[in-house]
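Missing here: one protein chain of the complex. Every other protein chain is in place.
The block that comes next holds subunit A.
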Amino acid sequence: MTFSWIASYWSLLLAGAAQTVLLLVISVVFGFILAIGLAFAQVSGGPVTQYLARGYCTFLRGTPLLIQLWLFYYGVGSLLPMIPGLRQSLFWPILREGFFFAAVSFTLNYAAYEAEVLRGALLAVPKGELEAGRAFGMRPFTLIRRIWLPRAIRIALPTIGSEIVMQLKATPLAFTVTVMDLYAVASKVRQDTLLVYEPLIVVTVFYLILTAIIARAFRLLEAQVPSRR
């Protein structure tokens, strides 16, 4: 076991770790917002929106993330230059990057799983609490914002924590679309130094620490809201 390479790859490893964390934060934050919409579409939407939201979740949960990522990066990516004017536009430098494609497909994928979790939680909110809100004259949107959604998130909190860890464990896939995340740095180290296990061990330790931090953060978050058991 030799770890002397860390000295010369220090800044690269740090940049890779930042990319990994950034991917995680982007996909969790935007995915969660999208998931709220998808969950409400399934729970209280009309037949058409219900059908569309269900189909979205089934498709994204039924196919591997790797395929979705490649469908988006290679497939949609190869179609994008055909849109006239896009190449000259402001967005092109972003649209050219693998990071953009990874962030979007991780977000869409996370939203599908999270929507399922939230759907269950929305249905688990006691009916009486919603009726109480309505009896106070709350409009549907106020009811959602003040009672339905906060209660559902509280119910789903432990599951959300483990979903975020699952999403974290999916991030190394981004290296297949040229994102220089931590795993990509590790495979670069492998190519340069022919060390197989040491870079993987470093990456693994990073992921274990991050998992522990997320688990701890959620334990603290859960303790914030008093609950009757």
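To be clear about the criterion, a residue touches a chain if its C-beta (ideal position, glycine included) is under 8 Å from a C-beta of that chain, and two chains touch if they have at least 3 such contacts; residues count from 1.
Everything that follows uses one rule, which is that contacts and distances are computed from a predicted model.
Remark: of the listed names "Aspartate carbamoyltransferase", "Sulfur carrier protein ThiS", "Histidine ABC transporter permease protein HisQ" or "Carbon monoxide dehydrogenase", the one matching the undisplayed chain in UniProt is "Histidine ABC transporter permease protein HisQ".
When you scan A:74, A:91 or A:136 for touch with the missing chain, the hit is A:74.
When the missing chain is restored to the complex, the residue among A:108, A:149, A:164 or A:203 that touches it is A:203. Note on the undisplayed chain: of the listed residues A:8, A:44 or A:63, the one touching it is A:63. Check A:49, A:159, A:193 or A:211 against the missing chain and you find that the one touching it is A:211. With the whole complex as reference, residues 58-59, 61-68, 70-71, 74-79, 168-173, 176, 183, 196-197, 200, 203-204, 207-208, 211 of subunit A touch the missing chain.
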